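A single protein chain has been removed from this complex, and every other one stays in its place.
This part shows chain A:
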């Protein structure tokens, strides 16, 4: 993994070439403001009406056209289409817990690679990218812009991050939501080691503000499998009390609690209309992105087909 990432090192041409083939935003046919050749990822939030389609369970109630209902006694939902140049805001968790890495690349480093790659893809589509870094508070916020120069600022900002412990995540997300002027795609890269309710409180705020939220749950493979054997002292990165124990004996308990948390978080994201993707830092970055985009494309295609029927 590390070799792969070193080879990639931010936006290496090989990786860019691979990402060119991924067709990340093949979702709806919305062209960006500058190019207009792509479907906007903000489908459903545009004010420009496109057409009706019969209501299907799962559609938002607010999109039901009550006037059509009054005439036809049938539920129809209004579909909007806007050729728009969408904004993508990448939120990176820069807290101390993100500095953990069982191999040479920590979660934070991996998050940096991931954010840079996403930004490049978006910028290459001539969309706008914004960036925010937070830990115990919002450390930086770059409003979305479509210049490739942003990547340089992104790189510098990411290098300047000094990890700080944090206790909550909701407050930082609330603050960021207030900073964002326009509805956009918000990609949150974090390990989300916090209370699920607390996390969801912040994410829901973004969601309620009309943002399309994507959660990239970035975890180290050791956090997923807990392969420790022998006597280990675990020093908390966020000022928790150290624990000395035998790894193999507590593994079962750990995994049970960890998986319970993950399932709860994933379920909560699903319930709030937040896309969830697990990113394991041992995996090659291009593979992760490729898989993520394929899944996303498939999911969006399904919705569109459904919309037409």
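To be clear about the criterion, a contact is a pair of C-beta atoms (placed from the backbone, for glycine too) under 8 Å apart; a residue touches a chain by one contact, two chains touch by 3 or more; residues count from 1.
In the analysis below, contacts and distances are computed from a predicted model.
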item: Protein that the absent chain corresponds to, by UniProt name, given "VWFA domain-containing protein", "Xanthine dehydrogenase subunit D", "ABC transporter ATP-binding protein" or "Homoserine O-acetyltransferase"; value: "VWFA domain-containing protein"
item: Sole residue of A:55, A:228 or A:293 that reaches the chain not shown, by the stated touch rule; value: A:228
item: Residue among A:54, A:147, A:197 or A:245 that touches the chain left out of view; value: A:245
item: Option from A:77, A:97 or A:184 whose C-beta touches the chain left out; value: A:97
item: Contact residue for the chain not shown (choose from A:65, A:87, A:127 or A:191); value: A:191
item: Hidden partner chain, residues of chain A it touches; value: 96-100, 102, 107, 191, 193-194, 220-223, 225-238, 240, 243-255, 257-258, 261
